[in-house]
Structure formats: C-alpha cells, structure tokens
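Omission of a single protein chain aside, the complex is shown with its protein chains in their original locations.
Up next, subunit A:
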Amino acid sequence: MSETIVLVVDDSRVSRMMTKSAIERLRPDWVVLEAASGEDALSAVALDRPDFILMDVNMPGMGGLEAARQLRPRLPKAGISLLTANIQDSIRDQAAAMGVGFMSKPLRDEDLAAFLAAGRPPS
C-alpha cells in the first residue's frame, strides 16, 4: 500500500511546525510535506501527489484561495481544506463554492482528525 501524503502550505514556519506536529500525533506513519507559498504548493504537487492539503489563505505572492482554485481540478480525489486565521464568511463561502473545506486557526485536533478521516472538515 502506498504511503499517505499530507501537504501543509503556509508562509509561517511556526504555523507549519504546529500543523505538522498535530498531524504526526494523529497519523505518525503518514508523510507530511511543507510548502511556503501558493507557487511552491503548485510545484510540490507536480512531484508528489498529496492525499490531503491544508492551505493557509493570506500568503505573499499567490494566496491560498487562488492556489486551492488551481489545485482542486488537478487533484480531484484529494481532501483540500483552507486552514486560516481569516474567519470572514466571504472566505468560507468561496471555499465552499470551489469544493474546498474550511478550518480556522488555531487548529483544533478534532477538526483535523475529522478532515484526515473524511477528507473534509466537520461542517
């Protein structure tokens, strides 16, 4: 059986560390890859095809919404969710419209567990 890959996209190294640590607590056997921008995320999926993607929104260069918009059709089977401090309803609505989940920071373990189990965060 092939390994399960999670891609964490966030311009904050500390945020990536915290998210990676939470994933590794829940799924110690999974592989966690990191990308620091939307552009890096697009490059990363060309090399490895992640099963799950957690995407920050406010990043320099290509933001998370645009990156998710481009990744969604390229990885139709992957679970993709925004993970952002930007809790505005308009961001939530845009995520729903493109078939992407939404989780707010700080990340709750139960939200992450539900996402990694079902490919979408609890609604």
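In this section, a residue touches a chain if its C-beta (ideal position, glycine included) is under 8 Å from a C-beta of that chain, and two chains touch if they have at least 3 such contacts; residues count from 1.
Quick note on the criterion: contacts and distances are computed from a predicted model.
Comparing "LemA family protein", "Chemotaxis protein CheC", "Tripartite tricarboxylate transporter TctB family protein" or "Anti-sigma-E factor ChrR" against the UniProt entry of the hidden chain yields the protein name "Chemotaxis protein CheC".
Considering the complete assembly, subunit A touches the hidden chain via residues 11-15, 17-18, 21, 58-60, 84-91, 104-106, 108.
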